[in-house]
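All remarks here apply to the structure that follows.
A single protein chain has been omitted; all remaining protein chains appear in their positions.
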Amino acid sequence: MAIIEIENLTKTYRVYQKREGLVAAIRGLWHREYRDVYAVRGINLTVEQGEFVAFLGPNGAGKTTTLKLLSGVIYPTSGTARVMGFVPWERHNEYRRRFALVMGQKNQLWWDLPAQESYRLHQQIYRIPPEDFQRRLDELSELLRVRELLGRPVRELSLGERMKMELIAALLHAPDVLFLDEPTIGLDVVAQHNIQEFLKFYQRERRITILLTSHYMQDVEALCKRVVVINDGVIQFDGSLDEIVDSFSGYRVVRLHLAEGQSAEGLARLAEVESIELPRVTLRCPRGEVARVLARVLEDYRIVDLSVEDPPLEETIARLYENARGENRQSLAAATEA
Amino acid sequence: MGTVTLPTKASIWWTIYRTALAERLAYRGDFALGTLMRFLPIITQIFLWWAIFDAAGGGAVGSTRLAGYSFHDMVAYYLLSMLGRAFSSMPGLASTVSKQIREGEINRYLIQPIDMIGFLLLGRVAHKTAYYAIAIGPFALVFFLCGNYFPAWPEVDVWVGMFLALVFAFLLGFFLDLCIGLIGFWFLEVSSLLFVYMLLNFFLSGHMFPLDLLPPFWRQAVGYLPFQYLAYFPAAIYLGKIPADQLWYHLGIEACWLVAVIAAARVLYARGLKRYSGFGG
Partner (left out) sequence: MSSRQSTRPDYFRVFLTFARNSLVRDMMFRTNFLIEAITSLSWAIMNVGFYWIVFEHTPSIGQDTGWGKYEFFVFLGTTWIINALVQAFFMPNCEEFSEMIRTGALDFALLKPIDTQFLVSFRKVHWSSLSNLLLGIGLLVLSLQELAHRPVQPWRLSASVCLLYPLYILCGVAILYSLMTCLAATSVWLGRNQTLYDFWFYITNFSRYPMEIYRRGWGIPLWFVFTFIIPVLLVVNVPARILAQPVSGKSGSEWPLAAFTVLAAAGSVLASRWVFRRALAAYRSASS
């Protein structure tokens, strides 16, 4: 059963220059300059129960807007969406009790209070039965290893600890759908890893549906089988990580360790040279040509070691974005010409 | 510092002044409206005193006098005390200074060849210049609308006395606030102290009511404090409450206060810096 169904979802903002101050604001009442900005344009997406989906995209691509639409924080300009059968922006209490949103850059816990006080408030607002509340709190704080921090004011916690506390807050009412907006932003590698591990475990145990946005590739590689790439408000790609690599990186990286005294002269004629730091040379060559290039290299040069790798995922994705931007510009140009 | 010639110094100060002025003028629209709105409480004051004079005089508002003030004098007093406050009030000065001390921003005055007090004073002068350039409109408008509350046009020496009183009020207000801010060298939290000081200032400067209404003993006591020069004194000069022969005497006393407060600020600053450097910032 599809748990999230999105059809033709579009969100445009009418932007005008907001100015500070009453005088400017009053002046603004008479003449305002509007400009339509597309945040999301005509997105179609279906997510099944129990999927863990990553939204990838550069800043301003529309990832966060999509999550906000799905959590009912903002209204769409057009299109429909249903999550567990609810229209999010109608904000039914039943719906709001069944999902949670975590934003890495904003915190909802009371800053000066220990996290457990905020949790107690959640218990009241979400009407969580006391025994469920205690059991979940125990489980979650155990899993995230923050039990002894529950009584400490949030402002005294590190960024990673705070994020864990935010996650607990989001999961106390046992949501069926979880939206995570850049949950690992700004965290160090260890904290990032901990949170990934937790999310992986929790999602597998509970079979809940998670939508995650991030621009950290590690998050995506660690957690999600399915990746949706959004750029300029349009879905550019929807599939598995491997597919991305296959279809968007048309080349491989060949690293050579040349023997002593061997010059790198002439290599540029065989393949594109990415860097030369003798005795190391890095080449890029199209997938179909790897064998031919390697044969020539081995024949003409003295080599100590060599390796053939896929390009880093970041680079592939960056290419994907760039491609997309180019296409959009072209289609935009076509549209304005027509 | 000793080797810097006077013209160079002057040009440095001039640059600081111009920069601060430009920064201030960026907000001129809000300034004008904000100044105009600041006169709104005067309206309730007028009605309050109207009712008080009414009751005190048994209905004869025009001929009633309280502590020598007619109803019209009273309204004029409040308007004029606003003018005094426009010179003597230093919004944000003490809190900025104590914050700079607390957060170590003061280091920049230790590193750069600038005197902090001079720098702040110049910034304030720029702030006030910008303020007057814009506030003169609202002030002129309100004073014109309330023109018939004011007594007849006074003599030249009253104008001169008032002008001096306003300039002194500015300087006195600046250095008093600065002293409070500099206490931040000794106490981390000065905001509560500041609040109490502001309340006292509000009450004792005559901003809340003409000090002449106070019972004689208290009137005399308040006369021994510097606060009355911040709002009461300039207004009282204009309204002829200060006899002509005592005008210069009072201005002289005010000048003495000014010298004392400047000296106090200098001492606090020097001692504070010593303490600050001693603790290693």
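We just call them A and B in the order they show up, numbering each chain from 1.
The criterion applied here is as follows: a contact is a pair of C-beta atoms (placed from the backbone, for glycine too) under 8 Å apart; a residue touches a chain by one contact, two chains touch by 3 or more.
As the structure is a prediction and not an experimental result, all values here were calculated from the model.
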Hidden partner chain, touching residue among B:W13, B:F143, B:F203 or B:Y276: B:F203
Residue among B:W14, B:F47 or B:W186 touching the omitted chain: B:F47
Interface with the unshown chain - residue positions in subunit A: 13-14, 18-22, 25, 39, 64-65, 68, 71-75, 89, 91, 93-94, 96-97, 100-101, 103, 106, 108, 110, 112-113, 117-118, 120-121, 124-127, 153
Sites on subunit B contacted by the missing partner chain, in the whole complex: 30, 33-34, 37-38, 40-41, 43-44, 47-48, 50-56, 58-59, 66-67, 189, 192, 195-196, 199-200, 202-203, 208-209, 213-215
